[in-house]
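Note that one protein chain is taken out, while the other chains of the complex remain in position.
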C-alpha cells in the first residue's frame, strides 16, 4: 500500500502544473555572472607550426567592462579572439564564459548563440543583402534551418531593427545594398549586426581602421555607450582611439599578458615601454 | 537599328518580368501555356495539319524540361549558396535508375525471354534470382520512394561529411566530380545488377499506360511541366524566405554567418539534399520520356555541361537556369544537326565567353537592358540606388 | 643459283664441328636447293615440312633463312621464284638482299615480289629450329635462351642436343640449366629412389615453369607410388611457391610504382598550376595530349631516327604545351584572377576546343606512335620476375622530372618569384616582381611539364583526342590527396595511390579497385581536407 501511495505521490509530482519537466527546460543556459566576471581565460596555449601564438595567457574580464587589447603584430590578439569564439582550438588551457559555460566545448555557432558577438578586422557584411536584411539575419532568434524557412518578422523584431538602425545611424540607407555602403558605414553596420544579436560579450577587432577622424569619434561614442549593458573587448592599434575609450587596457606581448591597467599606468609600465612603446617613449 | 529597338521593347517587357514575384509568375504562365498548347496540338489536330505538333517535338520538349529542372537544381546550390557541384548528374541518374527499375519490372513476362521474374539482361547473363535491391521496385510508390531516398541519402551523407569538415570551393567541386565518376564506374560493372553499359531499356508501360501512346507522352510532358513549375515555386519560396537570405549570406560571408550563430553546415547540407531531390525528380521524369537510362548519365562531362547551362542563363536567378538549359539544349539539337564538328568548338567557346565576359549570364544582359529601360521611364536616379536594386534582384527569383 | 648453293653447302659442311648431330645426318646437298625451290609455291602446311627438311639438310647455315622467314622478310621474286630477304628502307623502298650472304640487291617493286606466308605454327617451328641451331653455335645468351626453351620438351633427341652442347663447351650458366634438364629427365625416367630424390633436390626452388609443372604433374599422378618422392616433390614445390609468391609481391610493387609514376607524371604539372597558382586547369589533360601528339609529329618528321625521336620529343613537347599554356594564361586565366571556380569552367571549355581542334587537324583516329627498340622488351631478372623497359624508363623519367621541378622551384630565380607571388601577390608586386610575367611563366611551366608527361604516356597508351580526359580526374585526386601546394605530397600521393590500386586489383578486379580507391579518397579528404601534407599556419586558412 505504501508503495502505491508513493507512486501516486510521484505521479502527482510529475503532473504538477507549476513545474516544467526537466527535458522541456530550454537547453540554452544563461550565462552565470554572479561573480561579476564574464570571461575567464587561463593558461591558454596555441601554436602554429612551432610558432607559439598564445603562451600561457591569463585574462579575466569583468561583466559590463570595456576592455582594450593592444599589442604589436603577432602578439596574439586575433588568435585570442579566435579561441574565444571557437574558431581556433587551443592546445591547452581553459576558457570559461561566466561561471558555468566552458567555451572550449562549443563551436562557433553555439558560442555565438550563447551571446558572444564578434566583429572582424576587415568589415564583413552580407553584401548582396540590404542593410535591413543584414540586421534581420542578425536578430537574436532561432537559427535552425526550419525556423529560418518559416520565420516571419514580428513587430517587436522590426522595432528592434529600427532601433539598431538609429543607433548606427543608417536609417536612411536601410534599403540600400550593404555592398554599396562606404567602408565606415560597413564597419557600423557590422557593429549594428552585433547589437541586433544582443550579445553579452562583444569582441571588436580594429573598429576604426580606415575611418575618418570624425567617423572614429562617433564609433568611440558608440562603443562607450555600449559598455555597461554589454561587455566589450576592443582590439585596436590607434592609440588615440584607445585612449579616448579605454578604462582598462591589457597589453599582449608574444602571446601572453605583459601589463594591465589604465592607459596611463600601462604607458608608464617599464616592461611595456621597453618592448612595445620602446621607440615612441 | 530595327533589331535594336526590338531588343529595347523586349527589355522593357523584361523589366517588368524581372520584378520579383510578378516576373516569375510570367515564366510559370509561359511554361504552362506552351506545353498545354503543344499537347492540345498533338492530341486534337490531325497529323497533316500545319499546326500539328509531332510526338517527336513533344518528347523533345519533355527532355528539355527535365534538363531545365536539373539546371535549376544546380543553380539553387551554386547560384545561391556558392557550392559548385560537378556531380549533380549522379543524383539525376540515380533518380532515373529508380524509375528505370520500376519500368523494367513493369515489362513482366513481355520481355524477349518471357521470364516474369527477371529482367531480360539478367536472364541473358544467367542470373538465377532477383538481387535484393530490386525487390519492391515493381510497386510505383516504392520505386518513387527509393528514387528519392537513395539520392537524398547519398546527398545527405556526402554533404554531411563534406560540409562538416568544411570542404569548400574547388575541393568540393573535385570531390563531387570524383563521386559521380566512381558511380559511373560502378554502374558500368555488370555485376552490379543494373544492366551494365546497356543500362535499362525497352520499357513498355508506366502505371498501366502504354509508354508509346501519344496520350502517355503528352501526359508525361504535362507532368514534367507541372513538377517543374512546382519545383520552381517551392524553390522561389525558399530563396525568398529568411532561409534563402541565410543561404546567400553563407555564400558571401560564411564566417560572418557562423559568428552570428548560424550552423552553416546544416544549411548547406539541407540545401544540397533539396537540390539533389529535385535532380532526382528530373531524372525520374527523364527516363520514361527518352526510354533508356545507362551509366553514361553519370559521366562527369554531363554534370559539367549542366553547370554551363546555368552559367549561360545566369546563375543566382532561378529563371535564368531554366532559360539557359532550354536555350543551350535547343542550340545543341540544331547545331549537331547542321555541323556536328563545330558543336564542340561552339560549346567550348560558350564556356569561355560566358565565364570571362558574362559572369552573370544572359540574365545579366537582360537586366542591364531592363535597368536602362527603367531609367528612361522614371528619369535618372542615382547610379548607386539603381545598381542596388539591380543586385537585389540577384537574390530574388 | 645452284652453283652458289653448292659452294655454300660445301663451306658449311667444312665448318660444322665433327660429331654434332646435325653433321651426322647425311649431307644431301642438292636437296637444299630443291627444297628452297619448293618454298614459294608451297601451302603453309607444306612449308612447315620443308622447314623441317631444310633444318635437317642445311643445319646451321639455314639460320639466316629462318630468321628472315620469322621476321616476315622473306619474299620470292615472281619471275624466277628466287628467294630474297626484303626490308623497307627509310624512304619506304623495298630493298632486297641475298639471304645467305647479305649482299645488297636492287630495289624491288612490290608487284614483282611474292611474300612467303608464315603463320604462328610455322613461326614457333622456326623459333625452335633457330634455338636448336643457337644451342650449338649461338652466343652465350642465345644458348641460355635455347636451353630454357628446350626444358619444355625433353625428348631424347633434344637431350642428345644438350649433351653435345655441353661437350662443345657451354658456359657455367648454360651448364647449370643443362644439369637441371638432366635432373628433370632423371626424375621422369629413373626408377632409382635416390636418383629421383637427388633430382628433386636439384629442381627444388627453381623458378622455371616446366620444373613447377613437372612437379605438379608428379603430385597429381595417381600412378606414382613412391611416398618419399611425393613428399620431396611437395616440399620442393612449396619452396618454389614461396619464392614465386615473393616475386609476385615484388612484381605487384613494381606495377604499383609504375602506375604511380604515370599518375605522378600526369599530376605534377597540375601540382604547379593548381597547387601554386590556385588555377583549376581542366585543360590540363589536353596539355598531356598535346605532348603526345608532339611525339607523333616528331616521329613523322624523322622516320629514320625513331630511336632518338623521344629524346627530341621531350623538349619539343615542353615547348608546345608550355606555349599553349602561356597563351591560355594570357588569353583567359588572367581575366579570372581570384575566381577559381570560374577558371574551372573556362578551362573546361578550352579543353573541349583543344580536343576538337586535334580531331579536326589529325582526324579522330588514334595516331601511331612507334616505341623505339630500347624501350621495348623487358629486363628479365628470373623466369617469374621481369621489369618491362618502358615502365622502368618511365618510372625513372618521372622521378627525374620531379627532381628537376623541385630544383627549378628551389634554386632558380623563377622559382623564387613563383613562391613569392603565390605567398603574397601584392607584396611581390610592390617589391618589383613582374607578377603577370611570373603567372604566365608558372602556368607555362606547369603545362610544359604536362606535355613532357604526354611524351611518356604516348609510349603506354593510345594517342588520340581523348587521351587527356582519362587522366584529369586521377590527376586532381593525386594533387588533392597529397596536399595542395606541396610537391612532395604529389610524389607520395601518386605512388601510394598507384600501389594501393595494384595491391587491391588481384582481389577485386581493376574496376572495383579503382572505385574503392576513389571512395577512400573521398572519405579521406573529408577527414583531412588539406590532404596528406597540408600547408599549415594562418596563411592557409
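To keep things simple, chains are lettered A, B and C as they appear, and every chain counts its residues starting from 1.
The criterion applied here is as follows: a contact is a pair of C-beta atoms (placed from the backbone, for glycine too) under 8 Å apart; a residue touches a chain by one contact, two chains touch by 3 or more.
The rule is simple: contacts and distances are computed from a predicted model.
Colleague: Given that one chain of this complex has been left out, which of "Na+/H+ antiporter subunit C", "Hydrogenase expression/formation protein HypE", "Dihydroorotate dehydrogenase" or "Urea ABC transporter substrate-binding protein" is its protein name according to UniProt?
Modeller: Of the names offered in "Na+/H+ antiporter subunit C", "Hydrogenase expression/formation protein HypE", "Dihydroorotate dehydrogenase" or "Urea ABC transporter substrate-binding protein", the one UniProt assigns to the missing chain is "Urea ABC transporter substrate-binding protein".
Colleague: I'd like the shown chains that the missing chain touches, ordered by label.
Modeller: By the stated touch criterion, the chain not on view contacts B, C.
Colleague: For the chain left off this view, which of B:130, B:161, B:255 or B:365 is in contact with it?
Modeller: Answering carefully, the residue with contact to the hidden chain is B:365.
Colleague: Given that one chain is not shown, which residue among C:46, C:121, C:411 or C:434 touches it?
Modeller: Answer from the full complex: C:121 touches the omitted chain.
Colleague: Extract the touching residues of chain B with respect to the undisplayed chain.
Modeller: Interface residues of chain B facing the absent chain: 3-4, 7, 54-56, 59-60, 63, 109-115, 121, 123-126, 185, 188-190, 196-199, 201-203, 212, 290-292, 294, 296, 331, 334-338, 340-341, 343-344, 365.
Colleague: Please output the residues of chain C touching the missing chain, sorted low to high.
Modeller: Chain C touches the chain not shown through residues 44, 72, 117, 119-121, 123-124, 127, 152, 209-210, 212-213, 217, 251-252, 255, 258-259, 262, 364-371, 376-378, 380, 384, 386, 388-391, 459-464, 466, 470, 502, 505-506, 509-511, 514.
Definition applied: only the chains that are shown with their structure count from here on.
Colleague: Can you tell me which chain is nearest the middle of the complex, judged by mean CA position?
Modeller: Checking distances from each chain centre to the full centroid gives B.
Colleague: Mind checking the centre-to-centre distance between chain A and chain B? Centres are C-alpha means, answer in whole Å.
Modeller: Here chain A and chain B have centroids separated by 43 Å.
Colleague: Would you tell me which residues of chain C are touching chain B in their complex?
Modeller: Touching chain B from chain C are residues 280, 332, 335-336, 339-342, 344-346, 348-353, 355-357, 359-360, 473, 476-477, 480, 511-512, 514-515, 518-519, 521-523, 525-527, 529.
Colleague: Which residues of chain B touch chain A in the complex?
Modeller: The touching residues are 238, 241-243, 245-246, 248-249, 251-253, 255-264, 266-267, 270, 384-385, 387-388, 391-392, 394-395.
Colleague: Per the contact definition, I'd like the list of chain B residues that touch chain C in the complex.
Modeller: Per the touch definition, chain B meets chain C at residues 84, 158, 161-162, 164-167, 169-171, 173-175, 177-179, 181-182, 185-186, 188-189, 300, 304, 307-308, 311, 341, 344-345, 347-352, 354-356, 359.
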